[in-house]
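Okay, so here's the structure we're looking at.
A protein chain is absent from this complex, but the other protein chains hold their places.
Showing chain A:
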Amino acid sequence: MFKCCLHSQLQFRSETSLESDHLMGSREPIVLIFLILISTYESSAKGGIAEELNEEFTEGLLLRPLPDRKVLAHFHFQSSVPPTRIYGRHHHLFPKSIYQLVNKFRVREMELSFTQGRWNYERWGGYDPISSSSAKPPGVELWADFDVPLDQVDDSWRNLTHALSGLFCASINFLEHSTSYSAPQWSFHSFAGKLRYGTLPREAVCTENLTPWLKLLPCRDKAGLSALMDRPSIYKGYYHSQRLHLTSDDFGTAKSNAGTMLEQTLTVVLQPNTLGARAMVSGKTLQPSWSLNSLFGRKVHGKCSVSKSSNVYVQFEQNLVSELKEVRKKSEAPESGILIHDDFGNNTIFEMSASPDRVVKEVENLQKEDSSILLEFLVEDYNDSKPFDLGLRWKLPVVWSCQQAPLHASRFLMGSGNERGAIAISLKSLSSNNTPTVGCCEKGSQLRINIFQVVPWYVKVYYHTLKVFIDGELQSTMENIEKIHISPSEDKVSPGVMEMILRLPCGVITAALTLEFDKGFLHIDEYPPDANQGFDIPSAVVSFTDFQASASFEDNLLNKLPILNELQERKHVISYTEVLLVPLTTPDFSMPYNVITITCTVFALYFGSLLNVLRRRVGEEERRLKSKGDFK
């Protein structure tokens, strides 16, 4: 049985590409649109960079009310420096430590995230750019792409993990062992074999990680938007993710001269402090009102003096905007159905404490319905005597839901006992109709889903047991998999990696993948402290390659603002699944001492009885007994 498993595992090792031709034809119109968009975007970006060759720092904050009475705050900081060959190696704004890190280890691109809590894809959205880029798996996630010869990549990775571990006061150095990182081939990001990916699901994230992260900002948390980061308010939130994304083309021979760019984001989901009972209007509960001061306990006293721009945005999502229109139609006389720019400060549904400096509408390229709206506030005009405190107060109850990813991904364990089990990844289409099923279902085409999963070696997955269920029915595996790459785990050397592109028919309601596994045994030295808690299997990455999570805005001038650039960046819709907790058989760690004690007791008993026997004088005792008997 076991041999057979291994054999089939080996068969799977070879990459199988099952691309079919008729698929390409059906996607043509979308591809064309994308191409046009990409080309316009690129040209505008190039034009912006060619003008000035200077270090830049910008800061931005995006606030968004969430449907479940919470508020999303997304801080975005970006520092950039022109390439070394033109600009030199002395900097004025860009953090020295990061520049040296990039140069020493020749990092082409790197992303490091520290996350506490889990992003709730159902309630907080799974389709927008923020959920795709800033929703991260719990703990630490690090991936890096190096510009070194292939045989040196692992060494660079090891050195980088140690340097980052020192820089961010975290145990990132645990990622240096070959058992804890992997080299995805094509599913995660397409780089030719020089990318390394590792996660630490159990890393606790706290202020000691935030402080070094803030040190990379020129104003730290002394001035500007980062002054809002009051530690207790940030860490009492429901979700907290600090991210650092680094791109550098210092080493490449490419003609582009973007230099090195450091993007730092902090995404928090906070519960506004609603004192007392919830306000009720006509039987429905109002959304909580909030202000910067009530969320963070601080106000903004002007911008960071060295930042180029410092803006705060409030975003109303597409669904919320259409809901607002509905509510207005009901409550008011049928005026104009469209929200007019001027009444954003104070209208019948909500009230803002400051009037926005500008209102930006998203340009919907695919749907002609309502589009999301960004209200822009400039922090520059505020100072110590007039601090900036943005507030939002709801007057009428509003209920809406976020835009969802095409399918909701979750992962769970099956089976019981300490011997074997199975991992299941389930993809569920959410019943509500607001999922944009564009690009699918129009001509009966198929939905492509990219799954990337890393499993530690002590969970021995039998990849030949891969089963695909669609709408509850078992399907033949090969028909539904377009491309698969598997590198099986090697005991104490490397983890098992599975990358695959799944092809699902349109209008699918549920799909599931199952993989069986055996639980391995570890050496007594390899168990972590508190081994009885179980072992974590890192999150799987599910990306929907047919869908782009990006928003484009009507104003072309906005391209220069990095926070909006981030929203406009073309990315696949990505979601992370849960971390799995696998209980393994744990040995009795006190066993050696128990054995020693028992053996020693047995020997002591034996020695005691022997000593007794040696000491006893049988004849004498008999005589004594006799004499006693005589007395009687």
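Just so we're on the same page, contacts are C-beta pairs under 8 Å (C-beta built on N, C-alpha and C of every residue); 3 or more make two chains touch, one makes a residue touch a chain; residues count from 1.
To be clear about the criterion, contacts and distances are computed from a predicted model.
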Omitted chain, identified by the protein name its UniProt record gives, among "3-hydroxyisobutyryl-CoA hydrolase", "GPI transamidase component PIG-S isoform X1", "Large ribosomal subunit protein mL48" or "Cell cycle control protein"
"GPI transamidase component PIG-S isoform X1"
Of the candidates A:L150, A:L474, A:I596 or A:L625, the residue in contact with the absent chain is A:I596
Full-complex contact with the absent chain, from A:N383, A:N418, A:Q533 or A:T585
A:N383
What residue numbers in chain A mark contact with the hidden partner chain?
88-93, 95-97, 100-101, 103-104, 163, 167, 215, 218-220, 222-223, 302, 305-306, 383, 596-597, 599-601, 603-608, 610-619
